[in-house]
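Of the protein chains in this complex, one is absent; all others appear in place.
== subunit A ==
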C-alpha cells in the first residue's frame, strides 16, 4: 500500500502534467521536429501523442501499461518540441511528470534505487568502481575506447555495441585541493566549480582545462569536495525524490562557500542547477541568488575573460560544433562556445548542418534505447563528416560519449572534444596558462 504522502505526491505530478498538456492545441507542429518521432514515425511517440496519453491517464481512461511506459521513456528531453511549440507547451515536462508519477506509485525498482538513492549519494562505491574499471581498461586491456568492458553492459540492459570511453584512474577532484589559488596573485574572483560526475570520473582533462584557464586568468577556483550528482540522470529516470535530495544537497553545500560565481562544464548539470532546481526547491531569495550565479563554463569565459591578442596559440584545425540540447535550448547558450573557438588563431570554424539537432544521446537514453539513439545520431555523423573536420567540439559529456561512439562505428576516429579542452590547448601552446 502506498503511504498517504506518496499518494499525494503522485497526484501532484499528475496535476502539474495536466497544467502543461492542457495548453496543447493538438496542432501537430511537433511532428515536424521531434527526433524520436522522425525515426519511429508513430504518433504515440511525438509530443502531441504523449500529451494525449497524459490526458487519458489523468482522466482515468488509461492505465499505466507497459506500452505507456515505453512511450514516455521514448523522449530525449531535447526540448525541441517546446522550442517550436506555438502554444508554449513543454511536452518534456509532461513526460517527466509522468515518469515521476509512475515511480512514486510503483517504486523505483532495485537497480535504480541502488544507483540513485545509495551509490550516487555515498559516491565512494561509484568512484571505486570507476577507478577499478579504468584500471582494467588500461592495464589489462588497453585497446582504446573499443574495449571489451562493453561486454558487461547487457547485464544492465544496455547494448554492448557501444564503445565506452576510458574511465579515470584518479578522480579529477582528488587531484586538487578544495581551494585552488589563482596563479596570478590576488584573485579577481572566487569561482565555484561543479565538475559533474563525468568530469570527475571520465573526462578529467576537461576539469584540468577549466581549472588551468580560470586559475591562469587570476581566479580562485573552489571545488567543494562534497558535491554530488546534479540530479539530472535521477530526475530523468523518474526519481523525483532522489533528485530533490541531490539538488537540496548541492544547493546547501555551494552556499557555504562565499562564491562570486559557479561554473559548470556539463550542459545537463548546468541546466539542473540553473533551472531545474526550481522544480525541487521552493522559490526564495537564496534560490534566486544561487541560480543567478550558475554559468556554463563557455558562457562564463566569454562574458568574463579578456583573452589578450597573444594569449592564444595557433591550432591549425578545422573544427565544427554540436549544440547540446541542454545548453542550446536549455540555457540559451549557443553563440559563446562558437565565439571562443573562433578566437583561436589558425582554427577554421565550420558550421555543420543541423548543429542544434539532438544527437540522440540524452543521458541514459542512449544506453537503454541504443538502436534508436544511433539512428538519430547517424544524421549527426553524416553532417560532421560532410565538413571534413579534425574535431567536433561540444560542451556535454554524454553528447561526446555518444557522438564519439558512433564516429568510431563509422571509422571516423577520435574527434569529439570539449570546447574548453581545445581552448586550453591553444592557451597552453602560447604559454599563457
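Here is the rule we go by: a contact is a pair of C-beta atoms (placed from the backbone, for glycine too) under 8 Å apart; a residue touches a chain by one contact, two chains touch by 3 or more; residues count from 1.
Following the convention adopted for this analysis, contacts and distances are computed from a predicted model.
Chemist: Among "Aromatic/alkene monooxygenase hydroxylase subunit beta", "FAD-binding protein", "Type I-B CRISPR-associated protein Cas5" or "Segregation and condensation protein B", find the name that the UniProt record gives to the complex chain excluded from display.
Modeler: Matching "Aromatic/alkene monooxygenase hydroxylase subunit beta", "FAD-binding protein", "Type I-B CRISPR-associated protein Cas5" or "Segregation and condensation protein B" to the record, the invisible chain is "FAD-binding protein".
Chemist: Using the touch definition up top, pick the residue from A:42, A:252 or A:310 that touches the left-out chain.
Modeler: Checking the options A:42, A:252 or A:310, the one contacting the hidden chain is A:42.
Chemist: From the list A:14, A:71, A:312 or A:362, which touches the chain that is not on show?
Modeler: A:71
Chemist: Provide the residue numbers of subunit A that touch the chain removed from this figure.
Modeler: Touch set of subunit A with respect to the missing chain: 22-23, 25-29, 31-32, 41-44, 49, 52-53, 56, 62, 65, 67-68, 71, 85-88.
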